[in-house]
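Complex shown without one protein chain; remaining protein chains in place.
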Amino acid sequence: MLRVGVIGTGGIGRAHVERIATCIPDAKVVAVNDISEESALAVAGQYGIRCEKDPHALIGAEDVDAVIVTTWDRTHEEFVVSAIREGKHVFCEKPLSNTSQGCRNIMDAEIAGGKRLLMVGFMRRYDKGYRQMKAAIEAQKLGEPLLVHAQHRNAAPTGEKHTTEMSVNGALVHEFDITRWLVNDEYETAQLICPKSTKNADEDLIDPQMVILRTKSGIHIDLEIYMNCRYGYDIQCEVVGEEGTVRLPDPANAIFRKDGGRTYEIYSGWAKRFEEAYETEMKEWVKCVLKDDLSECPTAWDGYVTAVVAEACTKARLTEGTVRIDLIEKPEFYN
Amino acid sequence: MLRVGVIGTGGIGRAHVERIATCIPDAKVVAVNDISEESALAVAGQYGIRCEKDPHALIGAEDVDAVIVTTWDRTHEEFVVSAIREGKHVFCEKPLSNTSQGCRNIMDAEIAGGKRLLMVGFMRRYDKGYRQMKAAIEAQKLGEPLLVHAQHRNAAPTGEKHTTEMSVNGALVHEFDITRWLVNDEYETAQLICPKSTKNADEDLIDPQMVILRTKSGIHIDLEIYMNCRYGYDIQCEVVGEEGTVRLPDPANAIFRKDGGRTYEIYSGWAKRFEEAYETEMKEWVKCVLKDDLSECPTAWDGYVTAVVAEACTKARLTEGTVRIDLIEKPEFYN
Amino acid sequence: MLRVGVIGTGGIGRAHVERIATCIPDAKVVAVNDISEESALAVAGQYGIRCEKDPHALIGAEDVDAVIVTTWDRTHEEFVVSAIREGKHVFCEKPLSNTSQGCRNIMDAEIAGGKRLLMVGFMRRYDKGYRQMKAAIEAQKLGEPLLVHAQHRNAAPTGEKHTTEMSVNGALVHEFDITRWLVNDEYETAQLICPKSTKNADEDLIDPQMVILRTKSGIHIDLEIYMNCRYGYDIQCEVVGEEGTVRLPDPANAIFRKDGGRTYEIYSGWAKRFEEAYETEMKEWVKCVLKDDLSECPTAWDGYVTAVVAEACTKARLTEGTVRIDLIEKPEFYN
Partner (left out) sequence: MLRVGVIGTGGIGRAHVERIATCIPDAKVVAVNDISEESALAVAGQYGIRCEKDPHALIGAEDVDAVIVTTWDRTHEEFVVSAIREGKHVFCEKPLSNTSQGCRNIMDAEIAGGKRLLMVGFMRRYDKGYRQMKAAIEAQKLGEPLLVHAQHRNAAPTGEKHTTEMSVNGALVHEFDITRWLVNDEYETAQLICPKSTKNADEDLIDPQMVILRTKSGIHIDLEIYMNCRYGYDIQCEVVGEEGTVRLPDPANAIFRKDGGRTYEIYSGWAKRFEEAYETEMKEWVKCVLKDDLSECPTAWDGYVTAVVAEACTKARLTEGTVRIDLIEKPEFYN
């Protein structure tokens, strides 16, 4: 039984608490913390668990075997490093840090500790559709991958005021991770294109945006991020190889013939779209932690790469040019 | 150049005239006739062709090489037999006759003349989707066919008051023909099931209806006819074989992602749904007539079989039982 | 925490044990039994739980709160009744009994006890696709349902020698349940049609078969059962209503463009096809038992109805006629 402490009881944190309570017999949440004590107390009360006022006390608590960090992006580094220093496993939501330097600090801490303790919450790697795609690519069913076309569309931004940078750092970061995972290659350059914006976007927001990436082996990747597509939450991905292509399927929804058309629903939000992937992800984390083997999980290096890409995208946007993605040498530790 | 006379200038007749004028260089309509002289004159005027007051004069006219009959069902026999006796090729819309006896009379006339002169307008045999299905079956891609499931749905009946019998005799007759053509077998029994009717049907109309057929080799066929499905004109067909199934595709229409769904249009009427099939059919007829070889065209025998099935369905409906489909022995002439 | 005893450690029993162990924090299996002590011991060993030699001892054990019965069909009645008499909740795999009389005995026992204790394992009611269909029907999106067309195809039978009766009793029973649940109506008549059999079937097996059902309100239902379709495990269902239709979607699998075609995989077996539904089912059972409220679960009445339909199908097959489905009056207890 894995005893878990959760720092951050916003929407995603609460969803993890609920998921562990209802789907994962091998784990239980024993303590929660949030910068809003009210929020933490509410969750603690609902699930009959302890509320820790101090996040570091939670991390250090004897009955906490592992930590989940779902706080604001800029605080991830602090809590993750703290957990690593305590020698505790830690699951951190993406993005791992709001800066690539933050990710490097985390890697430094983890390497210093000498043991893999961190998993980053790139849950799409646990989605059945993406896994089928990766399996096909690895089985060489398409020959070498040459191109990736992907679209990431949200009906509309939620929460705090959405900025042009957040589209890339907060949303497209999923594509940065899943794409390199699918084609098993590293990025080399980034370009960001700002087309005409939709009238449905807030005044300062550039929306949609297109990011063009190139990998070291020469694979071309084009990624659409569109936060105000209005019609639903729609994630598309096609990998084009030497012998054929593979595409992410739409979720299976009931098919109507009605009102002059054949229609199925597109989900309105990410929570429902990736519900199963989130559950699989958390199960896998618990399983890997209990086995003390995180070799198959998304690492700090993965978090670092996506942070560097996001920074390159911002630079590419401001300079309107193609920007090199300068990664440090990959530490042996993460191979 | 095939010179054609058209008897019947209602919607379908006019469509044939237009089709020949715009798509078939090897034929031209030289004369038209209709019980409504006004209608015939209008068409004649529009296309600059002759209006013949008397249908038999049209059939006998020297400059008429071949005749198209698109009049009321009950008059088909008269005009078709007349054309055959004149030794002229004749294309007759389905159903060939409103009675199986009428079809027999036509067969007798044709056999007496000693030459295939008639093609019945089962235009679905010229639809690309059905042809692909037949090609797959004949190539033994599915092994032996065992089952057929088909649906024939109209948004709503048009024209004169629609009766329960017309659903079968006028609409489902297409399935009677296309199904036996697909599986290359003859019918043995028929059953007709009257489910609960839709509130959208006229008071006396049983709608939908289900017809269950069995072929001599034991293939099971279930056919839905639904005249008031409301959502469009929708034709579905699946043949189930020993090694797999093949299904008629929906027409290719643009795919929208919009308003929370992924949608494509279903056509509202048969004219658009089978536009290409009608054109191919007429081209094939002209080609076959000019080659004087109708061996590949739907015959009087095909028209006869569907008439017998329709009569069996009526009997089955009235007796609520399974009815034998008693066909005369197939004349050598039609092999 | 619900403490569960499992009688029957064949494939399905083991799958339930595994599911509870890995997906359901609120339950744990504490004891297992099987007619093959070797099988029970193996499972007990693997999961570190107790093996009970006597099924009735398992049912009566103090630390067993609820029982799962996954033994041979003919033994269901004995164990279910025993559990009910002990006042314990019991989950029984479909079919509830191999005879309708067995189901009646179970109902009698449950009614005598005065409390709903039984859930029958009609797991399709927990499948997302069927739930979307039911939700649409209940929301009157299609108007009244008039027709149901469904296909149940297996690649090939597994296990013991498959008989014509087993296709109906063991496999099509799923359709008997899900269809009446979808349209919320009761059956009135059954007919069974034996088409030409596939060459891939064992000599004595009639395969495929068609079952035609009619509900009290006049809904027509046609069900295909095909145990040797070869190409995969394929479950299709379309409900046709007054204003449109709704169809079960295929599972979402990655889409390939390759070798001249666009293709996605069809699963080869039921375990993968309904994996999610099985998990949801078991979760719902545990939740309902812990709440002591089975009002939303499939009941002994549901099991009884499907048993009567199965018996009517056998009779219909032997008599080649339409057979009335004679249900006893529905006990108030099950409303």
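Per-chain residue numbering starts at 1, and chain names A, B and C are given in the order in which the chains are listed.
Just so we're on the same page, contacts are C-beta pairs under 8 Å (C-beta built on N, C-alpha and C of every residue); 3 or more make two chains touch, one makes a residue touch a chain.
Keep in mind the model is a prediction, meaning the values are calculated, not measured.
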Query - Selected residue (touches chain absent from view) among B:G10, B:G113 or B:G244 - result: B:G244
Query raised in the report: Looking at A:E243, A:D293 or A:D326, which makes contact with the chain not pictured?
Result: A:E243
Report summary line: Answer key for A:L146, A:A252 or A:L290 versus the chain not shown reads A:L146
Requested in this report: Against the chain that's been left off, what residues of chain C make contact? List them.
Outcome: 231-232, 234, 250, 257-266, 268
Query raised in the report: What chain A residues would touch the chain not displayed?
Result: 143-144, 146-147, 149, 151, 193, 195-200, 208, 210, 212, 214, 217-220, 222, 224, 226, 228-231, 240, 242-245
Requested in this report: Go through chain B and note every residue touching the omitted chain.
Outcome: 20-26, 28, 128-129, 132-133, 136, 141-142, 243-259, 264-265, 276, 283
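Note that in this section only the chains that are shown with their structure count from here on.
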Query raised in the report: So which chain is farthest from chain C, going by the mean of the CA atoms in each chain?
Result: B
**Report entry** Shared interface numbering between chain C and chain A [over half = same, under half = different]
**Finding:** same
Report task. Taking all protein C-alpha atoms shown, work out their mean, then name the chain whose own C-alpha mean is nearest to it. Result -> C
Requested in this report: Using mean C-alpha positions as chain centres, tell me how far chain A is from chain B in Å, no decimals.
Outcome: 57
Query raised in the report: Approximately how many whole Å separate the CA-defined centres of chain A and chain C?
Result: 38
Query raised in the report: Which chain B residues sit where two or more other chains touch them?
Result: 231
